[in-house]
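Apart from one protein chain that is not included, each protein chain of the complex appears where it belongs.
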Amino acid sequence: MAAAALLDFASVLIFALTGALVASRAQLDVVGFAFLANLTAMGGGTFRDLLLDRHPVFWIAEPLYLGVATGAALLVFFTAHLLESRYRTLIWLDAVALSVAVAAGAGIAQAEGAPAPVVLVMGVMTGCLGGLLRDVVANEVPLLLKQGEPYATCALGGALALWTATALGLAPGFAALLCAGVTFALRASSLAFGWHIPVYRPRPPRQ
Amino acid sequence: MAAAALLDFASVLIFALTGALVASRAQLDVVGFAFLANLTAMGGGTFRDLLLDRHPVFWIAEPLYLGVATGAALLVFFTAHLLESRYRTLIWLDAVALSVAVAAGAGIAQAEGAPAPVVLVMGVMTGCLGGLLRDVVANEVPLLLKQGEPYATCALGGALALWTATALGLAPGFAALLCAGVTFALRASSLAFGWHIPVYRPRPPRQ
Partner (left out) sequence: MAAAALLDFASVLIFALTGALVASRAQLDVVGFAFLANLTAMGGGTFRDLLLDRHPVFWIAEPLYLGVATGAALLVFFTAHLLESRYRTLIWLDAVALSVAVAAGAGIAQAEGAPAPVVLVMGVMTGCLGGLLRDVVANEVPLLLKQGEPYATCALGGALALWTATALGLAPGFAALLCAGVTFALRASSLAFGWHIPVYRPRPPRQ
């Protein structure tokens, strides 16, 4: 469980940074930064805990998470103007946060003994939900829905790696590391090399 | 409970088809299809289960639901280009899904012994939430909010029918069938004949 708590902290911190960066793009005030940072950071894990009936929810059991996210929001509020490109920072931080959150979500579902499809869904959902909430609330086009850019696909790849590693008898900590690594490698390759996966194209209009 | 499980399966399958159709309109990739199909299909029932404190949530207890929704997403991904009009298919499938989901939601609340207003709300909410999530996430105008087109109204009519039938002592299975029938008849009439219900109109500007 220690590995899971560490992953949760890392994921909360990094997602909070992305939430605050989106708040800076929307030019909110400092409490708006904290709100969006906390929403993004706690969103995925909160739904995971509600769905798995784990109470108290992780940030109620350990309010330090709220402090971490709020601290991250303050940090961004006072330093974001130093960044060369807030959007580039945002998508790369989001890639790291996604990787860590997928590992946290899939790992906890695995530890609770959930069947394989539930492990995969929990990984993808925990990974994607925080960012999705952030983008829907701030009225940006969700990164998840950018055409042809693999996002949920990377999360699914990472969750599959975790499930496979556990099925092969590897230790949970190693499986989580592998999961985060696979997710990040997939997402980073896509961002760096412009890898796309085929999107649905309607048939061309008849002549 | 067997009738309820059947209704849940049917509702998951049909809502997943609508989610995948919306994904095709947004030209997502195949994992995006699966994500939107699962979100649409599980949304309403998941909130129903969380609100009524039924654990494990239906698709955690029976992961086959995830397989059904994902299969539906794949089917649409590979065949949607054969459709004459994806939008017409979408609104008619959505009408079927709404009808089935209202029956599933209201029926389970009724079976749990909830009071009448809660049965009605659960029916309307389970029916409307999946489609609402689908449209908000995909950034389409929610079908629920189209001006003057009865949507929640049809769900309410169906839930009322289920409650009345149960109060008159009819069997749950029959009440569920009646509920789905009434919801679909109302929605289909509105779509086919352009039935509208009065909408709020602000007073005309003073001359």
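Worth a mention:
Order of writing sets the chain letters: A and B. Residues in each chain are counted from 1.
The criterion applied here is as follows: contacts are C-beta pairs under 8 Å (C-beta built on N, C-alpha and C of every residue); 3 or more make two chains touch, one makes a residue touch a chain.
Predicted, not measured: the structure shown is a model, and the values here were computed from it.
Checked against the full complex, the candidates B:64, B:136 or B:171 give a single residue touching the omitted chain, namely B:136. When you scan A:31, A:171 or A:192 for touch with the missing chain, the hit is A:31.
Residues 23-24, 26-35, 38, 46, 50, 55-57, 59-60, 63, 66-67, 77, 80-81, 86, 136-139 of chain A touch the missing chain (whole complex, contact as defined above). Residues 50-53, 114-118, 121, 124, 128, 132, 136, 141-142, 144-145, 147-148, 150-153, 156, 196-203 are the ones on chain B that touch the missing chain.
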